[in-house]
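A protein chain is absent from this complex, but the other protein chains hold their places.
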Amino acid sequence: MIRVQREDFDVGLELDSLARDNHVIGGIASFIGTVRDIAGDRSVSAMTLEHYPGMTEKQLAKVEAEARARWPLEASLIIHRYGRLEPGDRIVLVAAASAHRQAALEACAFLIDWLKTKAPFWKLEEGDTGGTWVEARAEDDAAAARWSSDAATQE
Amino acid sequence: MIRVQREDFDVGLELDSLARDNHVIGGIASFIGTVRDIAGDRSVSAMTLEHYPGMTEKQLAKVEAEARARWPLEASLIIHRYGRLEPGDRIVLVAAASAHRQAALEACAFLIDWLKTKAPFWKLEEGDTGGTWVEARAEDDAAAARWSSDAATQE
Amino acid sequence: MKVLYFAWLRQQVGVAEEALALPANVETVGGMLEWLRGRSERHNKALQDLSVVRVAVNQEYARVDDPVSDDDEVALFPPVTGG
Partner (left out) sequence: MKVLYFAWLRQQVGVAEEALALPANVETVGGMLEWLRGRSERHNKALQDLSVVRVAVNQEYARVDDPVSDDDEVALFPPVTGG
């Protein structure tokens, strides 16, 4: 399931809904991304997440579909917020539920790694030095790249 | 933080408490283990988790300390239940919070992998064919082994 | 053709969206980027370093050799930074 929304989400409720009444599930792995109050050496007082409505949902759905093609998942979830957020606020929740622990853990890492390089979101940080567009990080490309080609057969 | 308890836990509350007021945190990775209603080809109606009070806490604390020595974590959590549980019930929650996504994800996987081979818990499954002690799985040893020696330097 | 700009590309070009008539001889993403550069000084400056410009055609990522037509929704934006 994919949701793109301005408002916050309830992590406990979302994870409960994911697994409820499916007793084949043995593990639920999740990742919550939150706003940090520093970026490099700049202090961040808030950030605004801009996105491309329509393409965002399409790309997130592709990321989720790819995870479900690679691992035997019983359920999966991506919720991503947009708009103005402050340090400590939740930005994103991804989760993967499977009969098998390793499948859930790997799929969860895959969801967040791929989302970071595919979903059309851009962060504008507000801080001491005014507004700064966050630059894409080479580590994120590297993290996404490790899932390409042969990674699918590691399971 | 380590907790060994008979009663269930509130995942949303636990993850919120972990990160609250620490705005250095950029990501919280967690894993929830749940009771499945099948084990191999046997149907499972319930299970009882036995443990070794005292040693359990000691071993879980060592697993947590090892994770914190290997990754730059801001917070971590292991909650493990014992007693009688039914399919769908939560067994365990592990979580790791860090400024960095990969540290949180790797530490979370490490916590559950190591816990599985180190913490003195034993599962007695009740099903069609009476009570069956769950046997340790070679995959769990392999999953734990991939974190030994050089894995600490992969970050 | 509808062209959308996001993040600092939107700020530099000065509009979030424009409706343009793609010349008949422009058939690829690369050709379209060249043509857009010539539209104004702002366009030219925003698109001067294409290594930091990503292109989507009809909401799918596209490369310089991919085809583009006047019916398409095209978006130009920096490398994404969500999650």
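Brief remarks follow.
In this document, chain identifiers A, B and C correspond to the written order of the chains, with residue numbering beginning at 1 in each.
Basically, contacts are C-beta pairs under 8 Å (C-beta built on N, C-alpha and C of every residue); 3 or more make two chains touch, one makes a residue touch a chain.
Remember, it's a predicted structure, so these values are computed and weren't measured experimentally.
Touched by the hidden chain within the whole complex are the displayed chains B.
Summary of contacts with the chain left out: across B:6, B:20 or B:58, the touching residue is B:58. Set against the missing chain, the residues B:24, B:99 or B:134 yield one that touches it, B:134. Touch with the hidden chain on the side of chain B covers residues 33, 49-52, 54-55, 58-59, 80, 91-92, 112, 115-124, 133-136, 140.
The rule is short, and it goes like this: only the chains that are shown with their structure count from here on.
Chain C has its Cα centroid 48 Å from the Cα centroid of chain B.
The distance from the centre of chain A to the centre of chain B, each centre being the mean of the chain's C-alpha atoms, comes to 22 Å.
Under the contact definition stated at the top, the residues of chain A that touch 2 or more other chains are 33, 112. Residue numbers of chain C whose C-beta contacts span two or more other chains: 83.
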